[in-house]
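What you see is the complex with one protein chain gone and the rest in place.
When the chains are written out, they are named A and B in that same order, and each has its own residue count from 1.
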Amino acid sequence: MKQVTLSVKDLKKKIGDREIIKGIDFELKEGEVFGFLGPNGAGKTTTIRMLVGLIKPSSGSIKICGYDVRKDFTKAMQHMGCIVENPELYPFLSGWDNLLHFARMLPNVGKQRITEVVELVGLQARIHDKVKTYSLGMRQRLGIAQAMLNSPKLLILDEPTNGLDPAGIREMRQFIRKLAEEEGMSVLVSSHLLGEIQQLCDRVAIIKSGEIIQTDTVESLLATQERILWRVEPLQKGVEILGGFTEVIVDQTYIITAYDELETPEWNAALNRAGVKVHEMNRKLPGLEELFLQVTGGGGAGIE
Amino acid sequence: MLALNNLIQNEMMKLLAKKRLVIIGIIVGILVLMFTYAQFKQVEEQQKKLGTVDWRAALQQQIIDTQNRLSSNRMLDEWREQLEVGLKQQQYYLDNDINPSEPGAATFTRMFLENAIDLFIPLLIMIVASDLVSSENSQGTIKLLLTRPVKRWKILMSKYVTLLLSVSIIVAMTALLSYLLSGLVFGYQGWAAPVITGFELNGSDVDVSQVRLVEQWKFLMMDLGLVWLVAVVIGTLSFMLSVLVRSTPAGMGIMLAALISGAILNNMVSSWESAKYFFMVNLKLTTYISGSAPPIEGMTLLSSVITLLVWWLLALIVSFTAFTRKDVY
Partner (left out) sequence: MNKPKVLVTTIVSACVGLFFLFCLGWAILDHYGKKTSDLGGKEAPPINKDLPNDFTVVALGDSLTRGTGDESGKGYVGLVLEDLESEYNHKPLFHNLGINGQVSKELVQQVKQTEVRRQIKAADVILLTIGGNDLFQKGQTLIDYDSQVITESQKEYVENLDEIFKNINQVNDKATIFLLGLYNPFIGLDEDLDTNRIVRDWNNETAEVVADYKNAIFVPTFDLFQLSVKDYLYSDNFHPNKKGYRLIADRVAPLIKWEDETQ
C-alpha cells in the first residue's frame, strides 16, 4: 500500500453568500502524477491555493502527509513544494540568492542542497546572474528548484507549462515524470490543456463550477470522449449516413462524430458504399470545452 | 522553530538589492545641496545689506541693546529671564567668534531636521515602508513567501523589523549627509553652540521659567530622537497600508494625501480642537523643545507623543491581524 501524501475531504470555500468550491474530495498517493483539469474560473486556482495555505477553506480538511494544513501549517508545508501560477521570483536578486532566500525559510536546508537542486534543474551556468535576465523557461526551472529545496513528498504545480515553448513543455513533462518515477514524489498538476494532462498524468480530476465531476485514469476518460472529424463530399449525404449510426455535429465543412475503435471503420465503409468521398478522417482529442459539454451534458462549460 | 533572524536577513538582502536606500541617499543629498546653496545665498544677501559693518560690531550692539532693555525696571520677570537667556546665547557667539547668521554644519543639520520632520522625512520613509509588503503582492512573490513552513506573523514581523532598521538608517543618513554636505560650505563647527530650549506652553501663555541653553550636540540628539519617533510612526502607518492595499502607488498616495492634509491642517485647525487626535497634526515634535507654538492650544510634547503612539499601536494591530487572516488570490 502506497502512502497517501495528500488527502482532501469535503473542501468548501464560501465568499459572502456564494459558494465557490462546493465540496471537493480526492487523494494522492506516493509516486503518482495527478492532473487537475478545468477551464479558467472552474475553481482550480482557488482549490490549489487552499491546498498550499494561501486561502483559508470555509470547511473541510486538507492533510499533507498526515498533517492538517490549518492546524499544523508549518509541518504540513515542510513536506510540500509548490509553484503557484507563474514562478514569480525576485528579479533583482540572482538565482542563487533567490534560492538562498527560500532556503533560509526552511529548516536544515544548507548550501549543499541548493547546489543539488541547481544541478537537478540544470541551471549551473547562469545561477549567479540576476533573475531578470532569465528566459521564461529558466525562471520555470528556477521555480521548480525552489520548490524542491525541502525535498518535498508532494509537489503542487499550477499550470507549469504556461508560456513555455514546445521544447520547454516537453522538457518540463519529462522532468515531472522523472520526479514521480525516480524520486517517488506525488505531483499535483493543474492545467486547462487536456493534451498536456494526457501525456503527463496517471489520474485526472475534472473540475467544473467548484465541483469534481469525474475522477479517472486518463486513458479511460479520453477513450469515451475521443472524436473524429470527417471532411466528406457531398456534406449533406455524409450527415445523413453518419447520423444513422451516431450523433453528428456539423461544423462548417466538417462533420464531427464520436470515435469508436470498432465502429468507425464500418461508418467509413458505409460512406464509401454510398459513394460519398471521404477526403479526410481526423481522430481528435476532445478540447476541454467540448469534453465538458459532453461530460456535463451541455450547458455553459464552466463559464461562471 | 525557525529563527526570526534568518527572515530578517532575507528582508535586508532584498532591501539592499533593490537599492532603495541608495536612491533615498541621493534624494537627500540633492535636497541638502539645494538648501545649503539657498542658505548660502541668504547669508550673502544679509552681508550685502549690512554693508561693510563687521558682524561682531553688530552683535555687540545687539547685546548692549538687550542689556539696556534688561535694565529697564518696567520689564516683566518672565520676559527678563527670556532675554537673559538670549543674551547668553549672543554672548557665546561673540566669545567663540561664531557669526550667528552664518551657522556651522551642526546648526544647519538641526534646522534641516526640524524642517524635515513633518513632510520630507516621512516621504523618504514611505519610499521604503509602503513597498515592503505590497511589492511582494504585485510581484506575486507573496505566494512563495506564504507557502513556506513559516508562520505568517513571523514573516510580517521580519518585515517590520526591517522597516525599523531602515527607518533608523534613513534618519541617520539624513542627519549625516546634511552635516557632511553643508559643512563643505559652512564649516564643520557648531557642536558646542548654545541653543535655547525649555519653553513650556500652558494654554496660550508661554512659561519661560524653565528656559535655558543647552549645547547644540545635545539638542541635536534630542531632535534626532523625536525625528526618529515620527519616522517610525509614519513608517508603521505606511506599512499598514502596504498590507491592506495591494498596489504600492495606491498606498503611497493615501499616505501622501494624509501628510499633505496634515501640513494644511496645521495652519488652520487652531479652532477645531479635536483635530489634535490626527497623527498628521502631531508630527512637528521638535517645535515643543525649540519653543514655537503648537497648531492647537493645549497640545504638549507628551500629548503628541501619546497620540502618535496610539496610532502606531493601532496600525501594528491592524497590520498583523489583516496579514495573518487575509486570503491571497
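The criterion applied here is as follows: contacts are C-beta pairs under 8 Å (C-beta built on N, C-alpha and C of every residue); 3 or more make two chains touch, one makes a residue touch a chain.
As the structure is a computational prediction, the values presented were derived from the model and not from experiment.
Student: From the listed residues B:Leu4, B:Leu33 or B:Leu164, report the one that touches the chain absent from this view.
Tutor: B:Leu164
Student: Specify the residue from the set A:Ser94, A:Ser186 or A:Ser209 that touches the hidden chain.
Tutor: Touches the omitted chain: A:Ser94.
Student: Where the complex has a chain not shown, which of B:Leu59, B:Leu181 or B:Leu226 is the residue touching it?
Tutor: Checking each option in B:Leu59, B:Leu181 or B:Leu226, the one touching the absent chain turns out to be B:Leu226.
Student: In the complete complex, which positions of chain B touch the hidden chain?
Tutor: Contact residues on chain B toward the absent chain are 8-9, 12-13, 16-17, 88, 92, 164-169, 171-172, 194, 197-198, 210, 212-215, 218, 221-226, 228-229, 288-289, 301-302, 305.
Convention: only the chains that are shown with their structure count from here on.
Student: Would you kindly tell me how far, in whole Å, the mean C-alpha position of chain B lies from that of chain A?
Tutor: That gives a centre separation of 55 Å.
Student: Quick check: in the complex, which residue numbers of chain B touch chain A?
Tutor: The contact residues of chain B facing chain A are 2, 6-7, 9-10, 13-14, 17-18, 139-141, 143-151, 325, 327-329.
Student: Once bound in the complex, which stretches of chain A touch chain B?
Tutor: Spelled out, the residues of chain A in touch with chain B are 45-46, 49, 52-56, 73-78, 80, 82, 84-86, 88-93, 97, 100-102, 104-107, 146, 150.
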